[in-house]
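For this view, one protein chain was removed and the others were kept in their places.
By letter and in written order, the chains are A, B and C; residue numbering begins at 1 in each of them.
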């Protein structure tokens, strides 16, 4: 049984922000937000009537191997309480417009849980979410443009995350993310994408941090229908299974070993 | 010409802390500090009469390829001003007892400069310095014990950092740091150390973050004479040369590419 | 169900070589062999009365998840027929004194099967077996000495191969293998060993070649009792499970794609 938690902003779908979130917004956004969020809400709901992550949640719930909890930025503790994370094996994480609003202490709760063994599957624009940047130590910058055709190539066809996935997948419309992608060298470059405007992108990458495994996957712009594509869903499912922890780290101390292993081995008299 | 900046705490050598640093100390340390620092000062000065980094600075200054600036935690801006970092090609960094006292904004100045291309050579106990942890995304935890004999093995003998270094180096007394060392997979594991108490340690490791290169090197406990050892000095010199930037990153934006490369290639009419 | 094949030389245990193997020996060995093999046979049988791999086979057979086939160098096709390898998910491979006697075509049958997805678990002295060297492209050289105490440290405690394994394992007597170990950078350095004579060694390493995964593990000198140690057996079991193929590669051609994906996407009229 893998306990999956899906976290996302939900702010755009909701069409409003809580007072707590609003207070944390940069001044210049506050005015735009009230106008802009309802518009975006409509655009997202056209592709995902019940919210961006509903389709993925439904897909994963069909599999008795998973229990799925949904949570979001608008909930208490920003939807990322220690209690919830303590009961999460793999955290799927989608964020975009309010990435900087998440307080550092919430971001570090995610970081700490990954270092302790929790799997982490940041999606799409989470390439500049705080947990992603804090775990990788890079800026996550890239080129971008809305509205390209995208072809996702399987670059590591023996990798568990590619199980059941063909040589390539075509997405009729996705947001272009292009190289250079400012990330540490991935452990595995599982997918590389081709965009019709002329760019390429390492769109499926893995890393390890502490006991935890990370799988970043690029598709999933909020107004593109990618999370209805069965291959995209399968890749995320594979990623969740791959990122599930082997064991959890319990202490984060640097143990002071006064009595050394060689002391212990020496004959006592 | 490589502009090298050597940054260290200098607090132990000085035997006191500035009021600014003192204010930032955890309560339980404040009392101990006044008693403990003068004692430590004496111990360090026994091995390094002019401060821990003096020997290294002197060694590097002999080489006309380098210009060397020394700075420390007790200086304005914690010795890590943007102006200084802007004029640094490679930052050698030693910290220990006051790692947590360095404010996040100073640590992030280092992080940003590394991401932009500045080389970074954290030494010994800097494995839990803020810049090291923030760049790597891991805790840097390890086992430790003072007073072991240490043998540093060259594990990657073709690597530039090993130039002029024999198969192994012996240090009659070093602080033991032992595995598991909580770091991301190194790009290169250049050295692995053997300790007389029974532990092993990846004591020379490299990573890349953004345009910047990082070389961590373990020897250098403040009361051990390692920075007088000519091989240790040579390794750090090699590391500095290896970490010197190729070019600097200028913008940290995610460029919005409305007019795509393929748009540009299409014949205009 | 994972189909495990355990291949080893068995020549030392048998105390003789087949005429076919003898013909392939270097001249200077032929005389020594008849004297030396019976002596070695006795030494191995003291530690492993039924042959070096019997204890491991027995251990794996207890697990209904595995079917285990044993084969060796003295069998037809050197115990490495295409038919057998076609029916193998993971090949455990131990070789030593007759490594060079295995013909290239047999070694390349192993290489091809690994590239197609078969897991490969070379043990101990297989660091200079032909399949190991041909898959990695390096010489596998190292320092060696018989009869050290050995402490195997878990360097990657979140890795699946470390499941159930403590911080370190002690082996009262093992052959020392020491750095520099001439291997490509491992995907994961899972274990690092400490030897009483003063050396260190990356004793558990993984790589990927094509669709296949490789786990090298150092303990297992033929006269040391390491394959009776429950932790060593568990590590090999974990390695087998980790190396089991996700899917198999079927063609090794470079496909000539005359009709491109973009041709296929263009509207036909």
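What to note about this one:
Definition applied: a residue touches a chain if its C-beta (ideal position, glycine included) is under 8 Å from a C-beta of that chain, and two chains touch if they have at least 3 such contacts.
Just so we're clear, the structure is a prediction, and the values are computed from it rather than from any experiment.
The omitted chain makes contact with just one of the residues C:56, C:73, C:91 or C:135: C:135. Remark: the omitted chain is touched by one listed residue; of A:15, A:103, A:198 or A:225 this is A:198. In the complete complex, the residue from A:181, A:227 or A:242 that touches the missing chain is A:181.
When the whole complex is considered, the residue among A:47, A:75 or A:155 that touches the unshown chain is A:155. Residues 111, 115, 128, 134-139, 141-145, 148, 176, 178, 182, 184-185, 187, 196-199, 207-210, 252-258, 260-263, 265 of subunit C touch the missing chain (whole complex, contact as defined above). Listed here are the subunit A residues that touch the chain not shown: 151, 153-157, 167, 178-181, 185, 187-189, 192-195, 198-200, 202. Residues of subunit B in touch with the missing chain: 117, 149, 151, 156-160, 162-163, 168, 170, 187, 208, 210-213, 245-247, 249, 261, 265.
The rule we apply is simple: only the chains that are shown with their structure count from here on.
Between subunit A and subunit B, the superposing rotation on Cα atoms measures out at 180°, rounded to the nearest 5.
Averaged C-alpha coordinates put the centre of subunit A at 37 Å from the centre of subunit C. For the pair subunit A and subunit B, the distance between mean C-alpha positions equals 31 Å. Averaging Cα coordinates per chain places subunit B and subunit C 39 Å apart. Residue positions of subunit B touching 2 or more other chains, listed in rising order: 178, 185, 187, 198-199.
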